[in-house]
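In this view, the complex is presented without one of its protein chains, the others remaining in place.
Chain naming follows the written order as A, B and C, and within any one chain the residues start at number 1.
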Amino acid sequence: MDFENKTILNNKNITLLQVKNLKVYFYLEEGILKAVDDVSFDIGRKKVLGIVGESGCGKSVTAQSILRIVPHPGRTVEGEILLHQNGNLVDLARLNPSGREIRAIRGKEIAMIFQEPMTSLSPIHTIGNQIMEAVLLHRDISQSEARELTLEMLYKVGISNPHQRIDEYSYQLSGGLRQRAMIAMALSCNPSLLIADEPTTALDVTVQAQILELMKELQREFGMSIIYITHNLGVIAEISDEVLVMYLGKAIEHANIDEIFHNPLHPYTIGLLKSIPKVGKKARTRLEAIKGIVPPPLDLPRGCRFYQRCREAKEGICNVDNPSLIEVTKGHRVSCFLYK
Amino acid sequence: MRNQQFRKVYKAMKNNKRKISAEEKLYVATQWQLMRRKFKKHKLAILGGTTLVIFYILAIFCGFFSPQGIYKQHSGYIYAPPQRIHFFDEEGFHLRPFVYGLERKIDTITFRKIYIEDKTRKLPIYFFVRGDKYKLWNLYSTDIHFFGVKDGPIFLFGADKLGRDLFSRNLHAARISLSIGLVGVAISFILGCIIGGISGYFGGMADMVTQRVIEFLICIPTIPLWMSLSAALPKKWPPTKIYFGIVIILSIVGWCGLARVVRGKLLELREEDFVMAAKICGATSGRIITRHLLPAFLSYLIVNVTLAIPNMILGETSLSFLGLGMRAPAVSWGVLLQDAQNVRTLALHPWLLIPGLCVIITILAFNFLGDGLRDAADPYKL
Amino acid sequence: MIKKSGMPLLEVKNLKKYFPVEKGFWRKTVGYVKAVDKVNLYINEGETLGVVGESGCGKTTLGRCILRAIEPTEGSILFRLNGDMIDITKLDRESLRATRRYTQMIFQDPYSSLDSRMTVLDIVGEPLLVNNLATGRKMEERVKDLVKVVGLNVKHLKRYPHAFSGGQRQRIGIARALASNPKFIVADEPVSALDVSVQAQTLNLLQDLQVEFKLTYLFISHDLSVIEHISDRVAIMYVGKVVELAKTEEFFLNPLHPYSEALLSALPKPDPRLRMKRIILSGEVANPVNPPSGCYFHPRCKYAEEICKKEEPGWKEVNPDHFVACHFAKELSLKGVI
Partner (left out) sequence: MLFYVIRRLLYMIIILFLLSVVAFIIIQLPPGDYVSAYVAEMQSMRGERLAEEEIIALRKVYGVDRPMYVQYSKWLWKLSHGNFGMSLQLQRPVIDLIAERLPLTVLICILATIFTYAVGMPIGIYSAIRQYSIGDYFSTVFGFIGLAVPNFLLALILMFLFYKYFGFSIGGLFSLQYMDASWSAGKFIDMFKHLPIPVIVIGTPGAAALIRTMRGCLLDELRKQYVITARAKGLEERTLLFKYPVRVAINPIISTIGWTLPWLISGGTITSIVLGLPTTGPLLFEALLKQDMELAGSILMILSFLTVIGTFISDILLVLLDPRIRYEKSAV
């Protein structure tokens, strides 16, 4: 443990955040929902990590648990979330979720943007008010300086008339502009990590393209790392350096972007890639769909959670034990008994 | 710590296994079955519902459950206090409860009449005893009472200024007070459904006019309006006519709320895809309304009706209390409370407030029930 | 799968749907949302016409108008029934009800499209019942067949929708649409509410059913890759108007409208090796209440010229079976997908 930490510290220029054996459970009346179950990954500086998965796979909860804002009745049961901060290691999982330390990290070190730009902004406060609030909270500057900075940020995210927009309310903006304002807010304190939870899912294709382009540009300029969460494989291919595939609370594959798309190992990843229609491919062919449905997360089968739907499933192995995530080739980790 | 967690998980999983056959039952459960499941979880609502059932049974059979006739004056028992029911005397426990006879004395300091328990006169309580004659629902003449004592009256809630038994009077009052809520709501319900239905289904001008009318009616403070209207009811009217007059007055405002609910829900449901789907299938408007719309909002109507009843009961009680509603010789809780208006009388005879307690319990029960029903109304929401 | 281009099953001519905008105390009409504006389309028997567009472009309204689930403001919808073309917009209530069994719809939201108070049997059986096609035992048998066809368990007929997952619910909706043996189905974003893996199953199912029951689809979606996958021809909508109508291959290789080009370019491709410079449109979809002058697309179009601001482009057939509404459709050479 000690040794490991030292190596991480030595690599502080490379690694920004390390999530180890994270478990987040929801204690519901009907039972325990294991939203995130033993997930580990790390993310390097200036890297974009894409997390893909279908609804209910725990990708959003993973992101929320990094900021410690998992809604009630969810709880981080186990695991470490190590943030490298000026040569120090902070375990976010150990911090009091409403304490001063985590509040100093939220918005400053790690910022987040959400899927629904309409509901993510307060309807009764101006855009400027909400951005300046973040700035004033984390930076020691005056009101007027904060306003200047806000204007500058609005300009940077491509809002053409910031002097007018800064005093407008979220309902006066279109979906795309709202998401731009959210990005301005997230980046206003120059965070080292930006968590983007399906930021373009609610937007139109043409606007999605704008926002993706903007995020790439801003990443180049600000040099932050991004955790990009989405269910859209096209978007993932567009923006990430590395991809983590999740299924029912488990991380099942983790590799760099090219490996994931051109040499996927896990049957689920393979199936997922085959099941999406691709433009340019001859139309009106049959898709290779994954059979069955995602089992209800409250009543999980024994063994591999993909067992019932897997083409390669081997009885007696896959439905008995849960495969662990192992490194198959350098930087390519997969959790499947095929690669033992 | 971890072990504990694990045990919890394990237990939950085991429970899940056992639940599988129950799950299939859940999948084929109708709306009403699901609602009942959800409702049963609401302890207060169950309590409220049970209370109301008891109250209504007592009110329906009020003649049978009252030990005395309600107009019978017991001149020796003016302002007699409630008698306590005893199970123990100096000899110990008795299975048959009894009350002690009351002895009237004059307080030597204040020169007021006071009643004290006469420990030598033990009056056992019997069930199904013969007593004053009464007519059950104005049909069957009988003199069987649910309970009573063999010689002399029994005053569980005390007696009033004429020596009439307040327990019996309260039961008879419940009949009017409780039924006025139901009848009033029934009328409001019909009005509300028709007007709200027209407003929501046709929209346009009809909708605009009804909306404005409702907004206007809601502006008028109810009690002064009710007072003014009921003051106009002719004094000569018999109690039954007054009763319906009051019901109608209460409904004048009562329908507004229900009409709003009906309209709102109708507008909401009309936009639902499944209604569109039925239309595309070729279903007639009649089928869409009876098969799709009505079942979907019946539950909401029931909730709102339940919550509207207390207002009606309160209205009648207030009016009668002021002397503008039901009038003696008819009895309702409000009429009974008229006797409690004077603070000095009240201080000496606090049991005159018991009808008030009945009102409070009834309204609480209706609110609890309504709350539980509201939670259960949409069993598909997780 | 090669399809002969048959006779049109459905022809939409100059279809308009304007929603009045009401304001103020007296609900005065102050303007119109032109949700569907002068749309011309045709769909051949047995083919799939894909309708693509961004949110608010009127594609859902178009679908509903074609089935007369909402009353169109103007225009005609010709539907071929027993060899004759009948105009759906001119039917009276009874004859409309009688034709309803031949046209059906699949909805986007698998939750609100099923009445949660009815069992699967009742839901799927409803079209049979209301069209007097089958009752009682016979209906149950037919429903069982349908349920099997869409890949659900026959044992679950007595279950209520809350017992099913989103994908399964969508299958129930499909079974309902099939029940009355329709010829034409409007599928309004049938897969966009579903998870990726379930999406593929549903698309496959829809394709199989098309062959098996000789169905004609109007397939509405915002996802170009889904549209390319399933349709024979494509219609692109922008602010209430169809701006381009073409065969799928032709459209993807050789789009003629600048908006189509931008749409194709904006589509994220699930292959990191295909990352490329895209055409990023400025701004967002125009407000249909208050659309721009001339060509609605001109404020976002990089090829726009003076005439685009002033004149609305006409609807013309540039290549055989390839229609477009753009002033410069002939001059521009636009990029499709590789």
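Basically, a residue touches a chain if its C-beta (ideal position, glycine included) is under 8 Å from a C-beta of that chain, and two chains touch if they have at least 3 such contacts.
These numbers were taken from a predicted model, which means no experiment stands behind them.
K.L.:
Out of B:83, B:210, B:299 or B:317, point to the residue that touches the absent chain in the complete complex.
P.N.:
Checking the options B:83, B:210, B:299 or B:317, the one contacting the hidden chain is B:317.
K.L.:
Of the residues B:99, B:178 or B:359, I need the one that contacts the missing chain.
P.N.:
B:359
K.L.:
In the full complex, which residues of chain A touch the absent chain?
P.N.:
These residues touch the chain not displayed: 67, 69, 71, 98, 103-108, 111-112, 114, 116, 119-126, 130, 133-134, 137-138, 169, 171-172, 182, 185.
K.L.:
Could you list which residues of chain B touch the chain missing from the display?
P.N.:
These residues of chain B touch the chain that is not shown: 216, 218-225, 227-229, 231-232, 234, 310, 314, 317-318, 321-324, 337, 340-341, 343-344, 346-347, 350, 353, 356, 359-360, 363-364, 367-368.
The definition used in the following text is that only the chains that are shown with their structure count from here on.
K.L.:
From the C-alpha centres, identify the chain that is farthest from chain A.
P.N.:
B
K.L.:
Whole-Å distance, chain A centre to chain B centre, using C-alpha means?
P.N.:
Whole-Å distance between the two chain centres: 55.
K.L.:
Mind listing the chain A positions that touch chain C in their complex?
P.N.:
54-55, 174-177, 204-210, 212-213, 231-238, 240, 257-258, 261-262, 271-273, 275-281, 283-291, 293-294, 309
K.L.:
For a test of understanding, state which residues of chain C touch chain B in their complex under the given definition.
P.N.:
26-27, 64, 67, 69, 97-98, 100-101, 103-105, 107-109, 112-119, 126-127, 130-131, 156, 158-160, 162-163, 173, 176, 180
K.L.:
Could you pull out which chain C residues touch chain A in their complex?
P.N.:
Going through chain C, the ones touching chain A are 1, 54-55, 165, 167-168, 195-201, 203-204, 207, 222, 224-226, 228-232, 248-249, 252, 262-275, 278, 280-282, 284-285, 337-338.
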